[in-house]
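Comments concern the structure below.
In this view, the complex is presented without one of its protein chains, the others remaining in place.
Note that the chains are named A, B and C in the order they appear, and that numbering of residues resets to 1 at the start of each chain.
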């Protein structure tokens, strides 16, 4: 398999995981390990800087894991740039997942502010991974602005609906010169496999693992599904056909 | 994981594979091994009884593999019963995949003849795995008639369209007391994972592996996807939601 | 438009309506009139033979309407044949909608008993309209057995999910020599239009009209949608395309 490279760093795993919604930090830790993920998102507000003993980071930090702080909660580019700077200081990384969603109900991203913040942050040396709609033109503009990847959504966050934006994501993948990571909406391993079969470079999963009956086992299921989807992509999938085609010989049995 | 039992035999793998359409027997053999499958279908007409040297069976027979001869090519129950008897003699197994499709274009199964043949073959001691439409009432009647499993189609053979009959297969799975194996239509590992996530007991894949650019690698991809889907089913998948739900804390970042 | 002919009778309307679930008979009557339907189903049990004053039939009988009694509630072919005979006597028509569904939860049809009853009833001179799964092979067998139409389901009764069986219904329409009427699942005018665009000969709608906020207006909406879909079918629809195609000239504006 070709490796995934983002911000000059090589990733063996194409499954990014989030740290929200787990019922406990030890459970989260087990799920992260089972997932094999090397890119783990953290919301800055979740980290208690004053209480290092109980710090969520204790449960994440590993040599092979790239922390990916996100700017969740910011409403515009200005707040996002400030949050990114605080994150860089707090986490010691210039990787930043850019999330700007002014609407608290559906948490959908703002294309204008996201492009603005990407331009600023890329110039400041950040490795910017923006969360956006599956908008092919916006993706090209983010690429030109210096984004390290684009992270189009498959479906609104937490809906578990899969890749409802499939037709648009196919165009994004076709046109992109930077990695395409499917973010949000991935509610089952089959969705993750589908994304990889389409040629996505990686997927980000959080809710579906965190709220599973058994998060550790579900993390393993996603790991396998991502690998299966990537393998299938590299093996060359057949196309859909209108007519049946027999797998078995069609001359009549008793001829 | 709970094991799958059919005809008194235990199966560790939930991926059944077919042997049609491979470009060569050695390539087929590699794919079967990579798939980890323990249930492999063979069309009787493909086996050259006069030429044991070049026999397809040489490339399949393994202790851990159950041969599953199919009746492909028969047009009614009478022909199917005859074919099953010949298959039992030729392959030394009472397992039979019952395929009765009078229409050579779409290869769709005949519900009436399939039920009739199942009744006869079950009484004759066959382990009958009938290929049928995703028809919940027919599935119950086949179960009553002594079928060992039901094998509803996800989509017409060779179309690679996935599980277009999803709503009906959910009902079949809910009502069935015998294993439900999704047959036909599975065109990508994500489809196989989806079937398993729904609670299907196994899937049968042929075309998608056989015509892949790299069949051996594709077989491995399906193996992983089936395991991922089953694991997810056993881990408890979340439900689809109408509204977004944040994975990250939603209070404003700078509050 | 070509007219629809069933049982030797010509129908100007391709919308069949059912009479269940209306909150009152007068409301039902208004909806039937608004629908323009000339084929109206009635469940025998709903008709109170002892009380002609309050009879549901008073609200349906019109010269231009063909009553279509259904056998809802029967569990096998024998009961169905008996019910059809009682219906012929009670309603004075040899039209019969054959519904045999042993399972009270999902109300899905039994293919075996339906074929059996169709054979018997057709020989007895009934105009048989069987409700069945979207099973192309069964449809051909029903046609051979003398069915006047086939009525494959779009989705389970009352789910309002539309034509989830689309790929199979396309095959049925392609192969059928008798009218194809889509029954069950049609939950919105757009579903009815889609069925007609595919080339279906008619649709049967009940729940979606009966439980609408305004059944009379909804009946009119379905009437228009069915006509729109049929008109589109006869006008020749374009095909789906992978790439965008500009409607406006594509040379740059300021060239």
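The working rule: contacts are C-beta pairs under 8 Å (C-beta built on N, C-alpha and C of every residue); 3 or more make two chains touch, one makes a residue touch a chain.
For clarity, every value in this text was computed on a predicted model and none was experimentally measured.
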item	value
From C:29, C:201 or C:227, residue that would touch the chain that is not displayed	C:227
Options C:99, C:119, C:135 or C:201, residue touching the unrepresented chain	C:99
Footprint left on subunit C by the chain that the document does not show	18, 20-21, 41, 43-46, 70-75, 79, 82-83, 99, 104-108, 156-161, 187-191, 193-194, 197, 206-208, 210-215, 217-218, 220-225, 227-229, 231-232, 234-255
Missing-partner contacts on subunit A, residue numbers	101-103, 106, 108-112, 115, 133, 135-138, 140-141, 155-156, 159, 161, 164-168, 171, 175
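Here is the rule we go by: only the chains that are shown with their structure count from here on.
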item	value
Rotation, 0 to 180 degrees and nearest 5, that superposes subunit B on copy subunit C via CA atoms	180
Distance from subunit C to subunit B - Cα centre to Cα centre, in angstrom	34
For subunit C, residues contacting two or more additional chains	none
